[in-house]
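Please see the structure below; I have some questions.
Note that one protein chain of the assembly has been removed; the remaining protein chains are unaltered in position.
For subunit A:
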Amino acid sequence: MARVLVGVKRVIDYAVKIRVKPDKKGVVTDGVKHSMNPFDEIAVEEAVRMKEKKIASEIIAVSCGPAQSQEVIRTALAMGVDKGIHVEIPAAEYETLQPIHVSKILAKIAEKEKIDLIIVGKQAIDDDSNQTAQMTAAVLDWPQATFASHIEKGDKELTVKREVDGGMETIKCKIPAVISADLRLNEPRYATLPNIMKAKKKPIAKMTPKDLGVDISPRIEIVSVEDPPVRQPGVILPDVDALVGKLKEGGHI
């Protein structure tokens, strides 16, 4: 049976209207509704289903961030994860935390906890990086099965159907491996009231990147954050000649 590590990220809720901060250095997060990244929910659900099928023995959820990140760990625990690890990162440093840092953190934890399978969401809905799974696999020198929409676990290998631009691809890879969950992998469950109450008693271990020997000094500097340009209205033209004329004027043809 596999030991599974699931990465969960606390992001601004998908339904919230995002507002850029007045100082243009980021978006407003204070008092804004946050929840678990939807793709991470799918990852947690997959891990819990594996445990129910007795393919997985223990599931550990990890989140990197300030104190509030614990909320999503609790949600994961309420869905059926066994224990949590909160890698505490102060708010200021969290602004410049990148997948390169997170992947190193996950890799170190995977080694410490003797993990066989890492499952993360394919990307976070705030930065849309789509890098953590791939980088983590590279750091560990493990195979990766990204954009998974169906997973079958054999004794020593995984058969994964991936949704790629060209269609569906089925690959086999050895375990241990890193998987990233795509939308159609499963439909996450609602936490039941008994499980929410049980989750309160499950442990969340705390550690810092320093404890793991990972350097999280920023590799990037946020120069500015701006709203996308307002869409300009179109123009209705009387005939094709006018259209061609306008296109020539605009230097498009």
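The rule we apply is simple: a residue touches a chain if its C-beta (ideal position, glycine included) is under 8 Å from a C-beta of that chain, and two chains touch if they have at least 3 such contacts; residues count from 1.
The working rule: contacts and distances are computed from a predicted model.
Novice: The hidden chain: which UniProt name fits, "Dynein axonemal intermediate chain 4", "Trafficking protein particle complex subunit", "Cytochrome c oxidase subunit 6C" or "Short-chain specific acyl-CoA dehydrogenase, mitochondrial-like"?
Specialist: Per the UniProt record, that chain is "Short-chain specific acyl-CoA dehydrogenase, mitochondrial-like".
Novice: Any idea which of A:Ile42, A:Ala56 or A:Ala78 touches the chain not displayed?
Specialist: A:Ala78
Novice: Could you tell me which of A:Leu185, A:Ala199 or A:Ile216 touches the chain that is not displayed?
Specialist: A:Ala199
Novice: Can you say which of A:Ala138, A:Ile175, A:Ala191 or A:Met207 touches the chain missing from this structure?
Specialist: Reading the full complex, the residue touching the unseen chain is A:Ala191.
Novice: What is the set of subunit A residues that contact the non-displayed chain in the whole complex?
Specialist: 35, 74-75, 78, 190-194, 196-197, 199-200
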